[in-house]
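Encoded as structure tokens, here's the structure I'll be asking about.
Left out: one protein chain. Kept in place: all the others.
Then we have chain A:
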């Protein structure tokens, strides 16, 4: 990660938005340095899409201050629009047009010179592996191809800040990997700033330099993946026993944090390092206890997420 001393690519201060009585965002502060990937993580209905809509000038915040690429959202939305690219949650391609025509449409709307527009379309088709499908209507594309075309269209105007609203939702694992690689390359090769929303913790972990966890309209934690993981402290070891007698004996011998009498499992706090693991195994040996299975659990973003939101079952997003 590079340290940038320039102004942030995107900053938000005390952003609020309500629909009627329902407050969707209640005071969001963000500060994103240029050339970095920022992930807004949260369950459905947390307000992620609303935040993207506000930052990308699609809707206005009720209050708060927003600067994107050095421009103020309230005073100069068009200057922001000229500097950003948005790939939304729902496909934003023209299904009646071919992939190539979609890209040329974008080139025209960005007022690219005649020669450059065709070059740009050809480059992007090659880069997103759409050359074979270039002359077919986008309506016939698979989900992964549509998403690639969608992102390619966003890139036609060489945006400096790119918003990706759940870029891999609904994609198969392979398309998802491809999308991740593409996103990372955008940052390393072109130095753009990426603001992405996701409900997948591994996606944020994999892509983002910084992560903010959004829950019920407020940011409950913010930092690098490592910093967030430190929030929840150490991990644990799960032991499963073959019979109830051993299970019970071990529960009394060891310093357990929780036990499950039906599954015959015990949890022991541990950082998962060799020394503490060896000590644990020695104690089990001395007591002649037979362990059927042992699992080391190091803290991941899931733990962070559940620890912060305390709500493992994601709420349903209201129907539009």
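Note that in this section a residue touches a chain if its C-beta (ideal position, glycine included) is under 8 Å from a C-beta of that chain, and two chains touch if they have at least 3 such contacts; residues count from 1.
The rule is short, and it goes like this: contacts and distances are computed from a predicted model.
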Listed names "NADH-quinone oxidoreductase subunit K", "Formate dehydrogenase iron-sulfur subunit", "Inner-membrane translocator" or "Transport permease protein", with the criterion being the UniProt name of the chain not displayed: "Transport permease protein"
Identified contact with the non-displayed chain, of A:26, A:91 or A:276: A:91
Sole residue of A:21, A:78, A:189 or A:262 that reaches the chain not shown, by the stated touch rule: A:78
Interface with the unshown chain - residue positions in chain A: 19, 50, 53, 56-60, 78-79, 81-82, 84, 86, 88, 90-97, 101, 105, 108-111, 137, 153, 157, 318, 320
